[in-house]
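Reviewing the structure listed below.
Heads up, one of the protein chains got dropped from this complex, but the rest are sitting where they should.
By letter and in written order, the chains are A, B and C; residue numbering begins at 1 in each of them.
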Amino acid sequence: MLEELKEEVVQANLELTKQGLVKYTWGNASAIDRESGLFVIKPSGVDYETMKASDMVVVDLKGNVVEGDLNPSSDTPTHAVLYEHYPEIGGIAHTHSTWATIWAQAGLDVPAMGTTHADTFYGPVPCARFLTQEEIDRGYEAETGKVIIETFEERGLDVLAVPGVLLHGHAPFTWGKDVKSAVMNSVVLEEISKMNLFARELNHFAQELPQRILDKHYLRKHGENAYYGQK
Amino acid sequence: MLEELKEEVVQANLELTKQGLVKYTWGNASAIDRESGLFVIKPSGVDYETMKASDMVVVDLKGNVVEGDLNPSSDTPTHAVLYEHYPEIGGIAHTHSTWATIWAQAGLDVPAMGTTHADTFYGPVPCARFLTQEEIDRGYEAETGKVIIETFEERGLDVLAVPGVLLHGHAPFTWGKDVKSAVMNSVVLEEISKMNLFARELNHFAQELPQRILDKHYLRKHGENAYYGQK
Amino acid sequence: MLEELKEEVVQANLELTKQGLVKYTWGNASAIDRESGLFVIKPSGVDYETMKASDMVVVDLKGNVVEGDLNPSSDTPTHAVLYEHYPEIGGIAHTHSTWATIWAQAGLDVPAMGTTHADTFYGPVPCARFLTQEEIDRGYEAETGKVIIETFEERGLDVLAVPGVLLHGHAPFTWGKDVKSAVMNSVVLEEISKMNLFARELNHFAQELPQRILDKHYLRKHGENAYYGQK
Partner (left out) sequence: MLEELKEEVVQANLELTKQGLVKYTWGNASAIDRESGLFVIKPSGVDYETMKASDMVVVDLKGNVVEGDLNPSSDTPTHAVLYEHYPEIGGIAHTHSTWATIWAQAGLDVPAMGTTHADTFYGPVPCARFLTQEEIDRGYEAETGKVIIETFEERGLDVLAVPGVLLHGHAPFTWGKDVKSAVMNSVVLEEISKMNLFARELNHFAQELPQRILDKHYLRKHGENAYYGQK
């Protein structure tokens, strides 16, 4: 079942490695089929070099395995919670990519300092809080999803306009309309995390991108009047 | 038309990727044929892996497409404005390369700290100001070109002696007598941006290169009495 | 003798190079056969490009060569002391990998700042003290092993829960149940050394990972109730 989606998901996982965002088995990408309400995710702890489409696991929105011989990624409940809450999301990626993880470990939002940021993220990428002991006991991975939702709701953020988050002390999650764009958003987040760190180091008084430039760049690529690329 | 120039332009765009200056479609290079007053530029948002010479777009100095099935780069008006104002320029490159973009985001000129800089740039690489709301409304990309010209005129700079600029909050543009040297200047700017950042971090009191060494290095490679390379 | 182990050891040494942890001959990995009490180690100063299983040297726990035409790694006595003292260790790796060496040169423990750290190291990675003149005179390499043991004993650390150490002014050693995991622990230590340095640079007040998150991540991968990966 969902053979095409499995192929997309395995390609997305391999792309994470190819882009240098994932070492060993430290990452996972998934995609959902909204019609059936099932999503396809990478198995847990399996070598990227031998991973193939048929190793992908099919899971329902409660996190139950529907098809597959291998255990799904240990982060599966996080994916399930996000897919259930945000019907506009089609794919999710999780990595421990170096520079985004550095911001997560610093416990700071990634501010919008340049147009490379604004082309993809319409404002700062938020850093979500540490989980409490109670949340960890209740179920670490599902509660991680809930803390992401809490962060976006408290700040009133549109989940597709800001398609990523940092988890304090952990690492980033990104998403998109499909798994390919979720992976691309991981690549962008990694690059802007590096750029913005050193921009601040170089000039401690460097300002965030003025709102007018943020608007211009985000909106020339996204929204009704976008004119970037081929139509 | 302009088949040879199209080949040069596609090679220059691929070189930007090969040199690690461009991720995805975040860059563009162009070259002008001064006889016809037409220039050749990369199409917008097209994958580098499949891009070929026949995908290149031919544009006039008003930015109108003269030949080509694809939309030209969204930055085409910036190229057009620069080609029109500076007849000595034969090629232009634009990237979001990491270290040059960091200086752009910091809003600082790249000072001439070493001979690697002096071999190519005869003095600091200027950082141009943010555009105003009025300029954005009038036409973001063309006005970007005008702000570059404003920066060079205010400082009395020779556009071939300092063949590049940073745009505050955005990224670099470089140019040269042809598109190959424009790309090479992007590579140099990226490298010196990295070196100069860390030289200042290592020694906050590090001085700029003395004028006499700047002169020596620039002039042994450029100008009448140059003696570097093969003649 | 120990042909399989030699193959494992040569592969582990090559993996150190492939992962970018070793330049030239600056590293070594070994594995022990507990039944015979003999270990297999890389020869000293031999080129990785031509190194093969039959070049590996078999050594006893006193550091005497039992089989092999080449001199064993000059660090062999360090390996011998560790294998003798810690029967739970099956493999050891030593590199001068850039970021871990930077912490060693700074003379600082690598604090547990994130879950990438917690997935492998159950707490800070300690930095052992410089050797004294007396220790150097007595035998630099064997005494290095003893200083590692001293460090772990003074702090009451479990050698498999914290499978690595920094030597002040020198570089890291890592270990594991076998040589493959020793190498993997070197890769993790390198990555967290980089992340943790820049997390602290980005936010000088960044806190260490709360104990509850450290516990959760370490224990979901290790110990009785681990649920990461395939069983």
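Odds and ends about this structure:
Here is the rule we use: a residue touches a chain if its C-beta (ideal position, glycine included) is under 8 Å from a C-beta of that chain, and two chains touch if they have at least 3 such contacts.
Fair warning: this is a prediction, and the values are worked out from it, not measured in the lab.
For the chain that is not shown, the touched chains among those present are B, C, taking the whole complex. Of the candidate positions C:S36, C:S74, C:Q211 or C:Q230, contact with the hidden chain is made by C:S74. From the set C:E7, C:E84, C:E201 or C:D215, the residue in touch with the chain omitted from the display is C:E201, counting the whole complex. Looking at B:H85, B:R129 or B:K194, the residue that reaches the missing chain in the full complex is B:K194.
Touching residues on chain B toward the chain that is not drawn are 113-116, 119, 184, 187, 191, 194-196, 198-203, 206-207, 209-210, 212-213, 216, 220, 227-231. Against the chain not shown here, chain C presents residues 23-26, 43-46, 70-71, 74, 96, 98-99, 101-108, 130-131, 133, 136, 140, 169-171, 197, 200-201.
We adopt the following convention: only the chains that are shown with their structure count from here on.
Separating the centre of chain A from that of chain B, both taken as means of CA atoms, is a distance of 33 Å. Averaged Cα coordinates give chain B a centre that lies 46 Å from the centre of chain C.
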